[in-house]
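One protein chain is absent from this view; the other protein chains keep their places.
Here is chain A:
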Amino acid sequence: MSKSESESRENNEIESENRILELAKSKPNGISNNDIKTEISNIPPEVWTKTVNKLLKTGVLELFKDKGVLLYKYKDPSKKTEVKGSDNEEKIVYKIIEEAGNKGIWIRDIRFKSNLNMTQLNKVLKSLETKKFIKAVKSVAASKKKVYMLYNLEPDSSVTGGAWYQDQDFESEFVDILNQQCFRFLEGKRESAIKLGGGPLMCRNRSYVTTTDVHKFISELGISKVQLSVDDIESILYTVVLDNKAERTVNSNGEYLYRAIKPFLDPPGVVRTTCGICPIVDRCGDSGLINPKSCKYLTSWLND
């Protein structure tokens, strides 16, 4: 695809979005596919159908059916959603949940604030949930507890656990990969600093990196589905330090600097035998089933 073509396509998409929004705003009762076709005939169908899908997804348009015809209705995001067709109780609960913001609120606290009994409250919550006014989000803080918040809100990272949680589960593989990649980056820096030559001091100083450097590297790798912040990378880098694979110092701006390092020692002799790492060493003796003469661990280690 040539450049001009792709540009015109982009223009098309922007125009299509504007025109459809205009149309929808002008008809509060909803617009049908036919309306769009006739009103913006200059835009090809494959473009505007894409636009409609996008708008539906972002919640700017709402889909509903009237007498067998599909209609799209404009939903003003700036206007507070009216809890239509709700009774008073629903309104009160809605308000309590709204106040809790994106941190959400526990059912116990809603009950406490609303003075409703449990059965009532459950009914109200269920109804609000089916109408998609609110949603229940599992909190990482306490595994079995749910918090409620407004439907369109993005839960706070204290609830989701931030980048490291996927549906409440800690993504330890993801963290491990990042840990390895961060170390790889530091190690690469160290090696290239050695290759560059110069005096040993320069060599050492060249092997230092800032968190921002590492952040850039990780972002460019594209291994992360979620956007990682510099702070996220800082946490990962600290685990590399704790693994004794890197050291951390502070530069004159108060920024952390990291550098790959090597240990003083190889694993000590005592853990190079099976006995040094044996999980049943306490039960191992001269007599009895577990003994060094017939031990299978030792046998396979000896035959290695």
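Criterion: contacts are C-beta pairs under 8 Å (C-beta built on N, C-alpha and C of every residue); 3 or more make two chains touch, one makes a residue touch a chain; residues count from 1.
Note that in this section contacts and distances are computed from a predicted model.
Student: Please identify the absent chain by the protein name in its UniProt record; candidates are "Geranylgeranyl transferase type-2 subunit alpha", "Vacuolar fusion protein MON1 homolog", "General transcription factor IIH subunit 3" or "DNA-directed RNA polymerase III subunit RPC3".
Tutor: Going by UniProt, the chain not displayed is called "DNA-directed RNA polymerase III subunit RPC3".
Student: With the missing chain put back, one of A:68, A:222, A:268 or A:288 would touch it. Which one?
Tutor: Selected residue, touching the omitted chain: A:268.
Student: Which positions on chain A touch the chain that was left off?
Tutor: 164, 169-170, 172, 175, 179, 199-201, 204, 235-236, 238-239, 242-244, 247, 249, 261-273, 275-277, 281, 284, 286, 292-293, 295, 298, 302
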